[in-house]
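Pasting a structure below so you can have a look.
Missing here is one protein chain; the remaining ones are kept as they sit in the complex.
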Amino acid sequence: MKTIKDSVHDHIEVGGVARDLLDTPAVQRLRHIVQLGTSSLVYPSANHTRFEHSLGVYHLACEALDHLGVAGRNAKRVKAAALLHDVGHGPFSHNLEPLTHRRTGKYHDDVHELFERGEVGAVLREHDLSPARVADLVAGDGKYGQVVSGELDVDRMDYLVRDAHHTGVPYGTIDHGRLVRELTFDEDDDLVLDEGNVQTAESLLVARALMIPTVYNHHVTRISKTMLRRAAERLLESTDVDAEELRRMDDPGFLVALRETPETESFARRFDERDLHKRALWAELDDTPESLLDLAHEDVRGYELEIAERAGVPEADVVLDVPGEPEMTESSTRVLVNGDARVLHEQSPLVDALRAANRAQWRLGVYAPAEDTEAVGTAAADVLGLDLDGALVSEVRSGLQETLGSFSGEDA
Amino acid sequence: MKTIKDSVHDHIEVGGVARDLLDTPAVQRLRHIVQLGTSSLVYPSANHTRFEHSLGVYHLACEALDHLGVAGRNAKRVKAAALLHDVGHGPFSHNLEPLTHRRTGKYHDDVHELFERGEVGAVLREHDLSPARVADLVAGDGKYGQVVSGELDVDRMDYLVRDAHHTGVPYGTIDHGRLVRELTFDEDDDLVLDEGNVQTAESLLVARALMIPTVYNHHVTRISKTMLRRAAERLLESTDVDAEELRRMDDPGFLVALRETPETESFARRFDERDLHKRALWAELDDTPESLLDLAHEDVRGYELEIAERAGVPEADVVLDVPGEPEMTESSTRVLVNGDARVLHEQSPLVDALRAANRAQWRLGVYAPAEDTEAVGTAAADVLGLDLDGALVSEVRSGLQETLGSFSGEDA
Amino acid sequence: MKTIKDSVHDHIEVGGVARDLLDTPAVQRLRHIVQLGTSSLVYPSANHTRFEHSLGVYHLACEALDHLGVAGRNAKRVKAAALLHDVGHGPFSHNLEPLTHRRTGKYHDDVHELFERGEVGAVLREHDLSPARVADLVAGDGKYGQVVSGELDVDRMDYLVRDAHHTGVPYGTIDHGRLVRELTFDEDDDLVLDEGNVQTAESLLVARALMIPTVYNHHVTRISKTMLRRAAERLLESTDVDAEELRRMDDPGFLVALRETPETESFARRFDERDLHKRALWAELDDTPESLLDLAHEDVRGYELEIAERAGVPEADVVLDVPGEPEMTESSTRVLVNGDARVLHEQSPLVDALRAANRAQWRLGVYAPAEDTEAVGTAAADVLGLDLDGALVSEVRSGLQETLGSFSGEDA
Partner (left out) sequence: MKTIKDSVHDHIEVGGVARDLLDTPAVQRLRHIVQLGTSSLVYPSANHTRFEHSLGVYHLACEALDHLGVAGRNAKRVKAAALLHDVGHGPFSHNLEPLTHRRTGKYHDDVHELFERGEVGAVLREHDLSPARVADLVAGDGKYGQVVSGELDVDRMDYLVRDAHHTGVPYGTIDHGRLVRELTFDEDDDLVLDEGNVQTAESLLVARALMIPTVYNHHVTRISKTMLRRAAERLLESTDVDAEELRRMDDPGFLVALRETPETESFARRFDERDLHKRALWAELDDTPESLLDLAHEDVRGYELEIAERAGVPEADVVLDVPGEPEMTESSTRVLVNGDARVLHEQSPLVDALRAANRAQWRLGVYAPAEDTEAVGTAAADVLGLDLDGALVSEVRSGLQETLGSFSGEDA
């Protein structure tokens, strides 16, 4: 048993297969991938990594398994999956997923491959575990997969408290000790919260609902991560780096690649000096033409070019950001109520309200250097066909200001 | 300047009128009144007092005034009011309010009188402050009264974090540093949150909405405080202690009075040994006959007697608890949105949802010794005319169990 | 299993004999005994009780037993002892020990008797445990008694962190998670810290060495607890309360007894209003005549009378405080070094230094109302035969001021 000190869970004891996995390059690599992508540009203390998060998820998995009474090979498999669940991440975590994980935009596609090969595969096999079955757990498959990936998974329990601890934003401070204690399997082998835990479920939902606008979707985070993504696209286009190679980079490798590539070096400077674009347009997505909501990569590029041209600015200075429709996984959390597993959104009026609140914060953004926001905003409204009822773009912007919500560690 | 160490706000600097007020018997008395009444029977660490809370409210008032740019005599008055706002409390804080504060059940009636007389009045006058005007602030009157008592007052900011810190329940951990920074007065002199703070307002609302069922209205807290209240009634009836004298007691004085009075000594034993009643009936108040919702003191007594008789148990063993309709003050918090002060419930879908959730937890309770719950429950359903559609009382109880929600430090 | 929420250790799981003991009057009584006696007069948030501390000690005992690999009846016995270790305390914890626990001044004398009788004895026997053997553990006897009472006991681990948490003074924040993990038994069945833990042992020593002057022996704490003790003496003299009855009181009972007894009521007022005596004399004990160091109770009284007379003040206004020589139990902590258990003071130069520092803070105090300190100080120096080399008493006081050290939440 190895004891590791963690700033969130204090002492974490690592043994068995987890201890061997810890020393694999694939897991050690996570030391160089920040948990929250570009969020440290808003919250300067948020420099925690996927490595410490993975340890935390492993730790909570052990506690959950203990309370669920799961032992033996099933437990071993879940523990391995918990420690490994993020090894598929590319640099800056989720920020570049659309580029590194083709097709679905979800990284779990690649997990099977990663688990089979190299030292990870070897360690798993040494401990008599099937890489494929462990990978299935990471994808949330099967009875025990729910512990690793699902509405009540230990992943979200760790990241909420950890992100709260490191950003300094208290909203994510859930009662994870209670959550792992109240997990149980219902008669259909669904992972549910035990009787008397409607509020416990609500508190998890609420924590994420408050963290989303304040941390995860803070507008400066959105600006910086969209800029980062554009830079990564240029890197893929102008060098022989491909999606697979990009995914295998860590943060330092990716940053230096941007600095050393002529086509991305000006972005790298902007990122390094925190000289970020500002919002030129910030429009409610409910008012947005349907056609914008599901843009292919090429189309985004097309719009950016057109806006840049109309505004008379260099192409690189226009960044269009159309996020997907907000989801709220936790709304399908199941809780036992008088012996029946009920889905939270049937039980709690909060679910719909939080979903509505979340959806109301859904915004399309167009970003540009500070001095060009006026020109780019007007051009963008035009090109994107936003019917602003004759309102000036600046009014659109200010009119929506309140939903920026959100405290800024530091404004862009 | 005197510096006082506080477990929540670290160093609190007390000067001027506050320093002199601190040494008055009325303020020192608050050391012997617990903040959360009987909650320590559920959360054993929750032994914090009104004294440290008053210091905390004073501290946040100083910070808020600083950020609001209020100085001079107005600030001095608010600081005095902040430190003094709870001196009117009787033993066990709000638990006995209906008995100690006639008519309205609100303690602010007596505040004027308390501020005029004794050392408090003397200190205020020495510092050139009018006791009456300070008392007005405690009642929330006037522009500056909003800082002390209103939807955005520093009282609630302190108690939420302090109660979270001492119970160990994290839900109350609001970002008070942000809240005091974002306060401003709008053009009508209303205290509002500045632009971009809809989420900040929501977070305050959510914190309280989660603390209510988990801490403030935990069923064991409700049982014990209703029992305490019944005991206090017996004390008033059977001794020459009157409401005014009761109000002036502190916790030790009240506890010992219960122990030493024959009519209340058995309650005192129950309280001291945590041998509390259990729920015999626990019914949704929406299903309850209108007539029960606004019971006078005498009527409650009448029902208890009738239930006891029908169940064949001693009168003292039946306790009826009909709480008033839940309020949600924070729903009228105002936030600036594009320069207009908007009321939160117009702006946020969360307000209605939280209000609905809160109302759905509204329960009528009948409590009795464990061995009598069956008999008392049946009798109570009968006497109170609850139409249970033929369901057994025990089913009513279990059928509503999930809404008890709420973690129990310790179950009754 | 019952889960209890604690502000220090979060979730504490209580089962088996501990769960049954929890509901005994003897344990519930600890809810009404504060952990730190009069310290809340210095640190207003320090209102934590012996009840929550006992739960914490129980919790750490469970963890320590787990890491030590102790199970079965031995473990059960230690757990019971951990939860019960403080039931012998009188009101205000250690403050009144010299009065309530005759002869040795240690409360362990009475523990055997307490464990045999009443519900505690019954519960222990029900669980097949011998009350006498559990009481032996509380006294630190035998191999497993060291876990409950010794240099490395879980009692001190809990109180250091808990007192730090509630006073707000960070010095006590030891790494208890590491300490319980590093405990082991050496070949002589001595409880020791494992290899590589000299620093761990030092950190425990240092934590207590810093907490002593700052919290435990803060001069205002000393003044108030000595005054409290004098008041308790008057109570014993002037009423039919005897030492045994005093010991069985809880804080509210004792406070109200002081208020209601004519001979102690003026003290009670001083205590309630925090109108405490001030230091009239504060002398290094190393300079003090040998004869003063081991005063019998009667002698203290004699000196007080003589000083009062000479100073021309009422007897009750002079309080003489001669604390025993400071001990440092932790200095005999044993740590494995290359396989040998070595005593810390042989291994670490810190031990002697801390002992010297502690001893240098050793002071004799004479306290009196603020307006009489000059007269009383002069009289006391005279009566006690302190050779002050012609220095004025006030100089003695100021000359020693720095060693008061210690932050004051609030000065007397």
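Note that the chains are named A, B and C in the order they appear, and that numbering of residues resets to 1 at the start of each chain.
Keep this in mind: a contact is a pair of C-beta atoms (placed from the backbone, for glycine too) under 8 Å apart; a residue touches a chain by one contact, two chains touch by 3 or more.
Keep in mind that this is a model prediction, so the values were computed, not measured.
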item: Absent-chain contact - pick from C:A283, C:L354, C:A368 or C:V383; value: C:L354
item: Contacting the left-out chain in the complete assembly, out of C:G16, C:G196 or C:G324; value: C:G196
item: Hidden-chain contact residue, picked from the options C:Y171, C:F254 or C:W282; value: C:Y171
item: Positions on chain B where the hidden chain makes contact; value: 3, 10-11, 177-178, 181
item: Missing-partner contacts on chain C, residue numbers; value: 169-171, 173-175, 178, 195-200, 202-203, 206, 210, 213-214, 335-338, 347-350, 352-354, 356-357, 360, 398-399, 401-407
item: Hidden partner chain, residues of chain A it touches; value: 2, 4-8, 10, 23, 25, 28-29, 31-32, 40, 43-49, 51-52, 55, 165-169, 251-253, 255-256, 259, 272-275, 407, 409-411
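Everything below uses one rule, namely that only the chains that are shown with their structure count from here on.
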item: Chain at the geometric heart of the assembly (C-alpha centres); value: B
item: Rotation in the CA alignment of chain A with chain B, degrees, nearest 5; value: 180
item: Interchain centroid distance [CA atoms averaged], chain B/chain C, Å; value: 34
item: Per-residue overlap in chain B, given as positions that touch at least 2 other chains; value: 169, 407
